[in-house]
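FYI, not all chains are in this one, though none of them got moved.
Chain nomenclature is as follows: A, B and C, assigned in order of appearance, with residue numbering initiated at 1 for each chain independently.
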Amino acid sequence: MPDDSLAALTAEVRAFADERDWARFHSPRNLAMALSVEANELLELYLWCADDGPQPLHPARQPKVADEAADVLMCLLNFADRAGIDLAEALRTKLMEAERKYPADQVRGKALKYDEY
Amino acid sequence: MPDDSLAALTAEVRAFADERDWARFHSPRNLAMALSVEANELLELYLWCADDGPQPLHPARQPKVADEAADVLMCLLNFADRAGIDLAEALRTKLMEAERKYPADQVRGKALKYDEY
Amino acid sequence: MPDDSLAALTAEVRAFADERDWARFHSPRNLAMALSVEANELLELYLWCADDGPQPLHPARQPKVADEAADVLMCLLNFADRAGIDLAEALRTKLMEAERKYPADQVRGKALKYDEY
């Protein structure tokens, strides 16, 4: 089975950029911009549903979803690599904080995770 | 060393949502929206530099970078999980296509990856 | 009745930045980043509906909608001002092209405006 560790995937993404001498365009700021752009190319695939329910994706768009999601991951791995962030550790820190902030028995079924406005 | 495979991280993120019965808010469309929102919270940390070079990040913002990057990863893992996408496979497919599209010896040092306008 | 022309609103937004000497942060690139960030602060208000229809906005979020939309307009006016764009003219050019591209009698009621994938 192929290696799906963040370390292995990051090494592959980094090698791709290094072979093309593209690292110099890869400042964290540039990569943060690119991450937003790629996230929105993914979002675009979900535009213009009639908004009265979770319509199935337009068939012509289905094959593009994996492609755009991969672009987001590529940007995110490049960003974390250049910004010196351990994504797995950051994610687990985040989950631990969220466990404390949103105790399962108090928030079950409520979309209040963003309701602290 | 902790497991940094996408499979392990996805399982942790899914367990967190399941314990809170939040999966029902996690349609692919909603998660694609959330992914853009989180990517822009990361981007916000890089705003309002003077744009005459890669300024160091404002010190008060530094600790937030890992935190916001983790939010992006959490959304992306949730999205791929709900949309039925194998992110590692999609990334490697993408890299193989990009190898063909941008041969290293022809594009070295040129930012032309997005210049096909 | 207050003047709602783009020219008048742009002049007010520009005066605000000039009085604070903020114009030097207002490169088109920085303002394009800010525009995305502000658009996503607006989008955040619509997150985490159950996605089975156009739910009413959470009441606590309602007063924020006008506020965030105003931020988007402020960024857009600043951007156009610095990039030397006549927004009203650009919009009318766009509408004329769209009239040709999507003849009303052929596209009525179809969400195909983005279906050229």
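Convention: contacts are C-beta pairs under 8 Å (C-beta built on N, C-alpha and C of every residue); 3 or more make two chains touch, one makes a residue touch a chain.
Note that the structure is a prediction, hence the values are computed from the model and not measured.
Asker: If 3 of the identical subunits are displayed, how many subunits does the entire complex have according to this structure file?
Answerer: If we count all chains in the complex, we get 4 identical copies.
Everything that follows uses one rule, which is that only the chains that are shown with their structure count from here on.
Asker: Distance between chain A and chain B based on Cα centroids, please, to the nearest Å.
Answerer: Whole-Å distance between the two chain centres: 3.
Asker: Measuring centre to centre with CA averages, how many angstrom lie between chain B and chain C?
Answerer: Using C-alpha averages as centres, the distance is 25 Å.
Asker: Give me the residues of chain A that touch two or more other chains.
Answerer: 33, 36, 40, 49, 54, 111, 113 - these are the residues of chain A that touch more than one other chain.
Asker: Considering the complex alone, what residue numbers of chain B touch chain A?
Answerer: 2-7, 9, 12-13, 16, 19-22, 24-25, 27-29, 32-33, 35-36, 39-40, 42-43, 45-46, 49, 54, 57, 65-67, 69-74, 76, 79-80, 83, 85-95, 98-99, 102, 104, 107-109, 111, 113
Asker: Can you list the chain C residues touching chain B in their complex?
Answerer: 24-25, 27, 29-30, 33-34, 36-37, 39-41, 43-44, 46-51
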